[in-house]
Every structure is written in C-alpha cells, then in structure tokens.
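FYI, not all chains are in this one, though none of them got moved.
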Amino acid sequence: MENKDIKLINEDGTRIDGRRPDELRPIRMKVGLLERADGSAYLEWGGNKILAAVYGPREMYPKHQQDPARAVVRARYSMAPFSVDERKRPGPDRRSVELSMVISNALSAAVLTEEFPRTVIDVFIEVLQADAGTRIAGLTAASLALADAGIPMRDLVVGCTAGKIEGVVVLDLNKEEDNYGEADVPLGILPRTGEIVLFQMDGMMTEEELCTALDMAYNAAMEIHRMQVKALKDVYMKEAEEGGE
Amino acid sequence: MSTKLTESIMSEIKREYIESALSRGERIDGRGMDEFREIKIEKGIIPRAEGSAMVTLGNTKVLAGIKVEPGEPFPDTPDRGVMTTNAELVPVASPTFEPGPPGEDAVELARVVDRGIRESGMIDLGALVVEPGEKVWIVFIDLYILDYDGNLFDASSLAAVAALTDTVVPAERWDLGEDFKLPVTKLPVSTTFVKIGKNILLDPSRDEEAIAQARITVTTTEGGMINAVQKGLSGTFTMDEVRKVINKSIVIGEQVRERYLR
C-alpha cells in the first residue's frame, strides 16, 4: 500500500472512477444458475466476477474431521488463473488459505450447523475476475448459494469493504484504490442482528478513522443485503411461476 | 451409505432407460445420434483476461481464459512462441470433483484439447517472437469447467478455440510495442462420440457417458485435415466404427466451424 504518483481523489472530492466517498460500485446478483451444484450464485461487483456453489450437507470425509455435534462449513476461496493481470498459478497460496478460513468462519456463524451433525457443507468460491474486495464479494455470493441450496440459516451473511485513500475514509475500494490506498477494512455481518462475523484490517488508521470505516461498511452491507433479498425473491418467484405453468 | 445405494439404483434405472430408448433408435433427450446439444458461445466475458469465452453445451459450462505473457522460448525452438493448456475440474461443477492438483481426467482433457490446437497450427507461434532465443510470447490457455453435464472434450475445445480468436496480445503492458490480435490461422473442432452397446452417439450427456463403454474424440480442421484422435475408456471399437467416426468428425466439424466459429 504505497502511494505512487497516482491521484486517487479528484479536486471535487470524487474518486478516480467518479464515485463519491460513500458510493458503492454497481452490483448484480444471480441465484441458481448452475445445474449440478446444490446451490449456486453469481455476483458481479465492480469488475469482480464471482461464482459460488454449495454442495451438502454431505458425509464428511475423512471421517476424523467430522464434528459429532454439528456440520462443518468448509469454504474454499480460489482465483482463476486468468482473473488477474499476471496469470496466477493454479492451486492455493497462503492468501487463499487464510481467506478460505475467515470466510468459513463467517458462514459458520449463520448456518444452523447443529441440524446436520457429522456432515460437511462445502462452499466453493471461484473468483473469475478480480477487482478488489473479492473476499467480501465471495462471502456475499456464498451466502446466496447457501440459501439457494436450502441450507437452514439464522440469517444471510453480507459484507462490504471500507478503506482509506489519501487520508479520506471511503467505501468499497476498487483495484487502484486498494493498491495505492492507505488502509483496507473488509467487514462481514449478519444483517438481522448486526453482529460482526468477519472483520479484518490492514494499513494505517487512527481509532476514529477505523470506526468511521466500520460504520460506512456496516451501512453499505445493509443496503447490499436488500439486493440479496431481492435476488432470492426473483429466483423463487420465477420458480413459482414456472411451477404454476 | 444409503446415498450410495440410491445412486446405484438410480444409475441402474437410468441405464435401462437409455438403453431401451437406444434399442428403439432414440436418445432420451430426443436428439439424433449425430446431433450436438444446444451450443452457446459468449466471447469476451472476462475483460481482464487477454481472451475469454464461455461455452454452454446443453447444461455443460466451460469458461476458457487466455493470458499472454513474455517469457523464454524452449531451447529447441528459439524462434517460436509457446502455448500451454491447463484444465481445472473446478469443484463447483460436480459433486465428484475435488479441490487439488489436476487428476488424470483433467490432465487427459487438457492434453487432448492442447493437441488439437497445437497440431492444427491454429496459433501462428512463429509470429510470437520478441527476440529469437531470448523472449517470446507465452499463451496460457486455462480451461475452467464450471458445470459438468457430459462431453467436456468438445465443450472445452470450443471454449479454448473461441477464446483464442478473442485474444489480444498485451504488448503495451509489457512495453513491447503495440497490442495486436493473436495471429490465428485455423479453427480446429473436436467431436466426441461414445459407444453404448452397438450405438455410437455424438456429444454424450453425463448420463450417457456414465454407461458408455468406449469414447473417441477426433479433432479436425479446415480442408478435412485430422489433427488429433483420442480413444478413451476401456471398451473397444471395431476398425469399421473408427473409420465411420473419423469421416463423420470431418463433416460435423466443418458444420460446427461454419456455424459457431466463423
């Protein structure tokens, strides 16, 4: 996170892509597009293109990883080789191992895991094109895929990233802002209770800045949650219609 | 293990259903023996990649993404670019695909797709040299299988070929002159058949693949040239069957090329 010669904030306070500090990039969601998966969702968020699929609950293998009291939610975050400017070698790196872990934890907080002891719920998140904020976009898509798979949850999971660029706290960093900005704060919540299920930060911020960023991301997450609900409604209304034909 | 039991019963039922239809000269989805399922090709859907294409073949979905980067040529071909093909059976695509390095199915898939493209001379590798013996363009073809409903060979081959025709070499990003379209000279098409009993079927669905004894993929190019063949599975073909498949592949390949790739 180094400030090069790039100017991230214009004189009128807008950002390099013309957004206001608290403005989201365009978001599109689609639920249930894969044939084989038990549940699936596709999400475009700025330049991010992300596919999530759910399989399960199914028997946990190897057996010694079973939890006799609940289902294990096992998310796997993965980037396609062509999703970034320089080709990424296939296979997990340390970053994707960590992101898989924090996403697994965040989803576990929402799923009623105690209903399916000894099973695993596999959540696969494929980043087809990356444009900053992929972990939160992946989390948001994964939660839709879980809903599509009919997995009982006490709430959807939704999130947003805030950050700091050229001293200003802003919402939803894009790639240039992420590369040259000063801080990055991904946040995931359960919208019904406002509980925090994912929270990371790196960069350099004062306490006040961080709290501002948290509030900004929190409010945006609530807005994105409304899109989630709409996307789910769309698919089920469509199904109902088709069912009625 | 009741799931396994159910699976096994279901697969027995499907087998009987498919075979009984075939005995009447029919496929369960109503297709002719030499008929592809619906093909849809969307190019350019991953703008960050140098080229991309999503192919939908029935319910099978394959995304091909192309990256082009400068690198070293092979020592024995100093004056040619490099191409390499990789296939990932992404676990979103099927309950049986597992995360991890490519297994033998993914390796076979990548190598068969690669051979068709390479041997046809589709990419003009001689035009991908920056400095002979030092620096050439490396074309990475990455196949991402997103939904598996049978016949990954043809879906992947179509996706790779379509994505290559969509590819721009990003020379400017590397300070190596102006961007230019990837020089493409041929359009190889693969056609895959399976054998079930005495019947030979084009473009098998997943249910048909599950009960097939033998598989054969033939990749052909303009002018009736054959560039790659791969016989798969442990069943057998007669010499006569093979000759017919080769002939059909040339004819059908040309139709696919005309309709979807031109």
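Labels A and B are assigned to the chains in the order they are written; within every chain, residues are numbered from 1.
The rule is simple: a contact is a pair of C-beta atoms (placed from the backbone, for glycine too) under 8 Å apart; a residue touches a chain by one contact, two chains touch by 3 or more.
This structure is a prediction, so every number in the text was calculated from the model and none was measured.
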{"item": "Composition of the entire complex, counting every copy that the file contains", "value": "A x3, B x3"}
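The rule we apply is simple: only the chains that are shown with their structure count from here on.
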{"item": "Chain B-facing residues of chain A, complex", "value": "34-37, 40, 47, 49, 51-53, 55, 58-59, 76, 78, 80-87, 90-92, 122, 124, 126, 128-131"}
{"item": "In the complex with chain A, residue positions of chain B that touch it", "value": "3, 45-50, 52, 59, 61, 63, 65-67, 69, 86, 88, 90-95, 99, 101-102, 140, 142, 144, 146-149, 173"}
